[in-house]
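Following: one structure in structure tokens, then a few remarks.
Only one protein chain is missing from this complex, and each of the others stays in its spot.
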Amino acid sequence: MAKDVGGFPRRWVCSVSLVSETSVVDVRDAVVLLGSFPALAEATLTIERGELVVVQGANGAGKTTLLRLCAGLVPLARGTARVMGHDVGSNRAAVRANVGFLGHANGLYADLTAGENLSFWSDVVGASRTEVAAAAHRMGLSERLLSTQVGRLSAGQKRRTALAVMAVRRATLWLLDEPHAGLDAPGRDEIDTLLRDAVAAGATVVVASHELERSASLATRRIEVVGGRIVESGGHS
Amino acid sequence: MSASRIVGVARAVASKDLRIEWRSRVMTNQVLPFAAIVMVLFAFALDNDGILQRVAPGLVWMATLFASLVVVQRSFAVESADSAIDALRLAGVPSQGVYLGKVAALVVQLVVCEAVLAALALILYRVNVDRHGAVLLVTTCILGSLGIAALAAVYGGLSVADRGRETLLPLLLLPALAPVLIGATRATESAFGSDGARAAEGWPWVGLLAVFGAIFLFGGTLGFGPLTDE
Amino acid sequence: MSNAQTSVPPPTRTATTRNLGLIAILGSVVLALLGLFFTAEDVVQGSSVRIMYVHVPTAWVAYLAFVFTAVCSAGYLRGKKHSLNLDRLAGASAEVGVIFMGLTLVTGSLWGRLSWGTYWDWDPRLTTTVFLFVTYVGYLAVRGLGGTQQQRAKRSAIVALFAVIEIPLVHFSVLLWRSLHQEATVLRPNGDVRMDGLMLFSLVFGVAVFTVIFAWLVLHRNRVLALVDAVEMRGIDAALAARHAEGVPT
Partner (left out) sequence: MKHADFIVISWVLSFLPIAFYAWRNARRARQLDPLVEKSDKPWT
């Protein structure tokens, strides 16, 4: 399964040079089935490096599935999907090494503190302590928050911890599903700032969002998912 | 994927799992009392010292088997509760490391469980263990736990990672663990001296446990990734 | 209408399956004549030995089926193309294996009632059989978990390989367990049979007949599973059209 893992350059510096050759996301006529229901129905989408794409659409239109496909979390029934030049179907490990995905869940262990969560992920991906500290600082996680169990954090604090984990994992493609959900106004602004910073630092960001006026200011491009297919709606702003 | 990286991931996963267990106290507050009450209830149900001493080894391992179902489900529920399993899949983490880490944490928890159960058997059922028997007992517990954990982590990953599949775990796991139940029970009988068994008679059974553990640890290391990562 | 339908040959039939079917029916009739009438009664077991001619072949072919499932599963995993047909063959074979193993259990306990006076005894063979029966019921449950066809194939292929490793381990441990404890005082079902030439021939013939039945069932079942998969794939087209229509304002 993971046959290409060994030869793949894991350090993101290398993958950035790959990215400059090809589109970050290149999805063509993708069909993704949830059971027998086509959540994505021949969707086609290209995303270039450094874009901040906001994905809009009604509930059940296929936004989440589109993000999960880009992360290699759902199998492709038909069509092709390449992320950073790697085939999502056959070379998932290479895709995932570069992808940070934040869905409705945060992927954190509630019984561990925020700091323990961060250091677990840094152990697992082989990041250094300084990288962890930098990520925590960037997401505004104070010492007090870091030593609090994740189960006791607020929704916004959990989100920030999850984003810090993503930064520790050195993701170059950020896939965020409704990152603003459950946050108050300052929290939302914070997220927006973080996303702009990430793009400025060389990452590509795809955000699925309900909020039209917010995303209008955030996005470099807006697309809309309708009935499992992708419709470009807003141009470059 | 280099071996040192796999070991590193395994260590991180195992210590993370054990820390979570330590903190949430599910083991001490729920699993152990459950296992203990099984032992006590059997004492009431059988109500005969002679029979209790004879069946004590089997009871210890039956209780361990049932406790293992709870422990395994818990081990993977921790991963799926906030979709950390997705994050693990996504992080490009070698699945072999995740598997070995999960197995290691499960082994530790199962050995703790067995130690308590064996102690209960000694007290409640008045079983005696000499020094040779104690060595045999400890070896049996470790290798028996390894066999259970090696298989349970694979089937647990398959059946608990997604909701609505929990009933699959006992169906897949329990028949496959028959050799462990048989081997560990016989070895423990020898250690306890039940039915006049001598400790030396237990070692062939320990061999069976070792073979079982080795085979499925190897198979699980290969199969866990493809099986759980869909 | 249903009568008219049943007179049409099923769409899974080919010349091969028809011939296999004919051989199977003919063979079964001959086997019944041999087993029930022509062979002698056993010196020790008397007429109850006649159960052997169906009991042993079903058991034997069930094991064959499980090994075949594992071979197909390994082929699926190793193959570059990840052939779904191999996966369906594995599934069909396991289904038939579970049925045969179920038959083995039933006839085994009936035979036990005759020769041991009890329906169940912790005989190593019966014990192993019941564990494996449950194991493969679990395998079939894994096949039914859902997901895409390739997901199903990969998942079940790995479980099939685990299950086939369990066969010798379970059998060996059960054997060891019984051999160290109370040795049987009653008759062992396959043990104390003194075989003469015709009995031995009938037994081998029975194995051959049930192997043909197995091949016949698996071929048909494999094709039905292919039809099920094909219908699912065709259903996707309709579902896609319906999905596209969601976006169109009515």
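All chains are identified by letter, namely A, B and C, in their written order; residue positions are counted from 1 within each chain.
Criterion: a contact is a pair of C-beta atoms (placed from the backbone, for glycine too) under 8 Å apart; a residue touches a chain by one contact, two chains touch by 3 or more.
For clarity, every value in this text was computed on a predicted model and none was experimentally measured.
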Shown chains in contact with the undisplayed one are C
Touch with the missing chain holds, among C:48, C:69, C:127 or C:173, for C:48
The one residue from C:110, C:198 or C:245 touching the chain left out of view is C:110
The listed residue (C:12, C:83 or C:150) that touches the chain absent from the view is C:12
Chain C residues touching the chain left out here are 5-6, 8, 10-12, 14, 28, 32, 35-36, 46-48, 50-51, 54-55, 58, 96, 99, 102-103, 106-107, 110-111, 113-114, 213, 216-217, 220-221, 223-224, 226-228, 230-231, 234
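Following the convention adopted for this analysis, only the chains that are shown with their structure count from here on.
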Ranking B-C and A-C by C-beta pairs in contact puts on top B-C
By C-alpha centres, the chain nearest the middle of everything shown is B
The chain whose C-alpha centroid lies farthest from that of chain B is chain A
Chain-centre distance (mean CA atoms) for chain A and chain B, in whole Å, is 37
Expressed in whole Å, how far the mean CA point of chain B lies from that of chain C is 32
Chain centres from averaged Cα atoms put chain A and chain C apart, in whole Å, by 47
Where chain A touches two or more other chains at once, the residues are 75
Going by residue number, chain B touches two or more other chains at 226, 230
In the complex, the residues of chain B that touch chain A are 1, 5, 8-9, 11-13, 16, 19-20, 23-24, 78, 81-84, 86-95, 97, 225-226, 229-230
Per the touch rule above, chain A residues touching chain B in the complex are 1-2, 5-6, 10, 71-73, 75, 92-93, 96-97, 99-101, 103, 105-112, 116, 120-121, 123-126, 149, 165, 169
Counting only contacts in the complex, chain B reaches chain C at residues 151, 154, 158, 165, 168, 171-172, 174-176, 178-179, 182-183, 186, 204-205, 208, 211-212, 215-216, 219, 223, 226-227, 230
